[in-house]
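Partial view: only certain chains, each at its native spot in the assembly.
Labels run A, B and C following the written order; every chain starts at residue 1.
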Amino acid sequence: MKALVYLGPGQKDLRDCPKPTLVDATDAIVRMRKTTICGTDLHILKGDVATCSPGRVLGHEGVGVIDSVGAGVTAFKTGDRVLISCISACGRCEPCRKGMYSHCVHGGWILGNSIDGTQAEFVRIPFADTSLYPIPEGADEEALVMLSDILPTGFECGVQNGKVAPGSTVAIVGSGPIGLAALLTAQFYSPAEVIMIDLDDNRLAVAKSFGATHVVNSADGKAAATVMTLTGGRGVDTAIEAVGIPATFNLCEELVAAGGTIANIGVHGVKVDLHLEKLWSRNVTITTRLVDTSSTPMLLKVVHAKRIDPQRLITHRFELARILEAYETFGRAATTKALKVIIQA
Amino acid sequence: MKALVYLGPGQKDLRDCPKPTLVDATDAIVRMRKTTICGTDLHILKGDVATCSPGRVLGHEGVGVIDSVGAGVTAFKTGDRVLISCISACGRCEPCRKGMYSHCVHGGWILGNSIDGTQAEFVRIPFADTSLYPIPEGADEEALVMLSDILPTGFECGVQNGKVAPGSTVAIVGSGPIGLAALLTAQFYSPAEVIMIDLDDNRLAVAKSFGATHVVNSADGKAAATVMTLTGGRGVDTAIEAVGIPATFNLCEELVAAGGTIANIGVHGVKVDLHLEKLWSRNVTITTRLVDTSSTPMLLKVVHAKRIDPQRLITHRFELARILEAYETFGRAATTKALKVIIQA
Amino acid sequence: MKALVYLGPGQKDLRDCPKPTLVDATDAIVRMRKTTICGTDLHILKGDVATCSPGRVLGHEGVGVIDSVGAGVTAFKTGDRVLISCISACGRCEPCRKGMYSHCVHGGWILGNSIDGTQAEFVRIPFADTSLYPIPEGADEEALVMLSDILPTGFECGVQNGKVAPGSTVAIVGSGPIGLAALLTAQFYSPAEVIMIDLDDNRLAVAKSFGATHVVNSADGKAAATVMTLTGGRGVDTAIEAVGIPATFNLCEELVAAGGTIANIGVHGVKVDLHLEKLWSRNVTITTRLVDTSSTPMLLKVVHAKRIDPQRLITHRFELARILEAYETFGRAATTKALKVIIQA
């Protein structure tokens, strides 16, 4: 089968690989229909993810059809259409019992990382019963690809951890795909204001069209002052970090109101300064999280009820044969204006 | 009247001052019976608290008797015995409505800071109705002095923010008075393990007698490794920072389990390193808080029910006339083994 | 001044009464601009509310302008425009400290009940600092009248107690003003489905236009079966009782899913059957509540942000001089299609 293979820092190729086979009784083999590329895939390609070795098939998102299942799989059978969670969950370890699937003792984020992933014609999914979701009749498969990772990530790490609430004030630092996913899902809770902050006016325009009440270009270094003006000097109840560098985290520290929350989504490569000499008395909460995808059942319901339209995140489409071009397009988002790209297997 | 007056960095004296008088309709004048000294008073004396000017009467804890009340005070009358909260709360601003009295727009921590405090024969208490508590018949006044600040601080900032729960594992870094207050109140929730960490074996021995299940002297620089061994490599559900320096906060970062919480109590003077390059995916929560004393009514009940004995924190007693000696004793705790000192007005 | 006076069961009149005067230091006198009539006023007129004696000026909702304030009032001054909460809260008793203002030891629902109310040219408001809210510049006063009682009631007693959540399924039994207020505010949380149940097709049509996803006329006695079909046999996550009679509460018992919540809003005059022989093992929660108006600050924000339009509840307008006609119109809602009527003082 064809698959996108990581070949070491800076290197990847679409290659012929053996079709995966069932290993454990709880496995399923899924024939991929649609997948996508994540910012994390770019991190791997930079060589930043030590757990991912050369030779690995990338990808941890997508929808497909069950090709075969192991003896221990009871919830799915051949031919079932399924949504693949980016997190593999055994469902029985202590973290899984708490719904913290991201820290599953036997799984977690392993797809396209420590085991082969979804940017391929077929993929082996461990713990199929607790890592796949049935696709409802009539559902839009492209939209559901956004439920593998980006929407639960924006929602769980940003919105839920950030305690967005009716009438509250939210700032989202970073208007890329993940920041926009937080913006879309923040609106589940009817905040009074959502202020989007980025360096790119195009992305801010997208944010405005997605429901941001205010947009702030931080290129002038005055974003914190602008937000303070917008909030009458209070700061925001929730500051969502959706970039992953010290400058944006520090901006969140400056924006957050007394009693507020900084919800980190960004993947950080270096430490940041935490200004406890100012924050120790400010009653703030800071959260970090690798997405658990515990919100997937809920997201399936709100998509079905048309309370959210994940299609809005999709800007480009490619056949699997042209996945290198898809990477190129996604990697140069500033010029291509790409948000999420769909790859059809 | 006699009062302990701050005279600028490193300087203080017991002086004759005018007895305070009612200023606002919501004020009460309280004749002090017992007060104490807080670590924060030592911070002021170092010149670290910019809001506190020379000439200020120090102290924000204590019990006393109502001497007079303003026209707007309805809950108290002359002769009532009262517990003084270290936080003055107007009860009507937005933070007060949320129970975040520490950030009261008109009050907060002002006693012995921006207005004269309790280490005196009399003190003016603003917003008396919402900043004083009636002392129940038969209550031990000395024990209640511990409810002005130290017990709510340990409980709210450490235990409550730290989400201590039945069966959970807790580490408290710092076995001084505030860490011990966290230790005492953590036991309200029956954690399975409370590991106390300090450099001082005497304080660790006290912690053991107060209910710590394990004590770790961190002088050898191996505290993190020791705690990992004690927790089977998991780390702790709750790490409480009760010192206020970068090294102890960093230790908390190393100790906390995936999904756990770092609850900061310490008063920090400089920034700390936050290792988001490790923690971004660990699902941790970090909290800061200036005590709200919203737990005071609950603490009065548990003291009354004898579920906790605040007297255990009291090591020394002095008359107000000897308050300079009390400061001396409290300031050299390593040698005097002082925890909290009672000053009788 | 003119005021609508309760004269005993079935009797009321618009009469000349003395203008109220300040009694306590915490009082304000408010010159009414707009008020409205509540279903509870009709209960009083039936003689069902024992705490309300003949001679009482009715009404507990409205907006106005501060005429004068007592010495202990610090948040308001003459000329300020204010929203009146239907709940008077002292702000210092134990229930008030918990935000349960409805059970304020010194207040609660007293306006137009045990003290004179708002259907008058002037009203005395006790505990003004904690029972009035400033009206923001440019706000629509008519819309804000809906924040005195009906919107916080629908939200707190129905939506908040009912734990309405993104993707959840909600049934609201009763599509009168209070059920519609629950419907409007339920949408703050993006439920997947809101099923409205009533006997009146007109009210159901209104519900549909207000955002109900399904409407069910229960006249055929098959509402429970219909809802079960709509929910695939599961029942609803949240059943909101917005009528106040045994039949509608029993319907909620039949509709609620395992793990779900019945949130009672209705004012009940007689006991109901609780089928614990069926429900004991169903993991359900049943809540009751007299509105606390603790959500008023939040509601002011969502109205200001235009996340909700309270004007949609207003169907009729009258001058105070014609208040008897307003009562007539509101009392015969089935034919007049009245929801809320505005009375201009």
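Brief remarks on what is shown
Keep this in mind: a contact is a pair of C-beta atoms (placed from the backbone, for glycine too) under 8 Å apart; a residue touches a chain by one contact, two chains touch by 3 or more.
Just so it is clear, the structure is predicted and the values come from calculations on it, not from any experiment.
Copy number for the full complex in this structure file, with 3 chains shown: 4.
Heads up, the rule we're going with is that only the chains that are shown with their structure count from here on.
A separation of 41 Å divides the Cα centre of subunit A from that of subunit B. Among all residues of subunit C, those that touch two or more other chains are 297. Against subunit A, the residues of subunit C that register as touching in their complex are 165-168, 187-193, 213, 297-302, 304-305, 307-308. Residues of subunit B that touch subunit C in their complex: 25-26, 71-72, 74-75, 90-92, 94, 97, 99, 129-130, 294, 297. Across the complex, subunit A is touched by residues 95, 98, 100, 102-103, 244, 249, 258-259, 264, 266-277, 279-290, 292 of subunit B.
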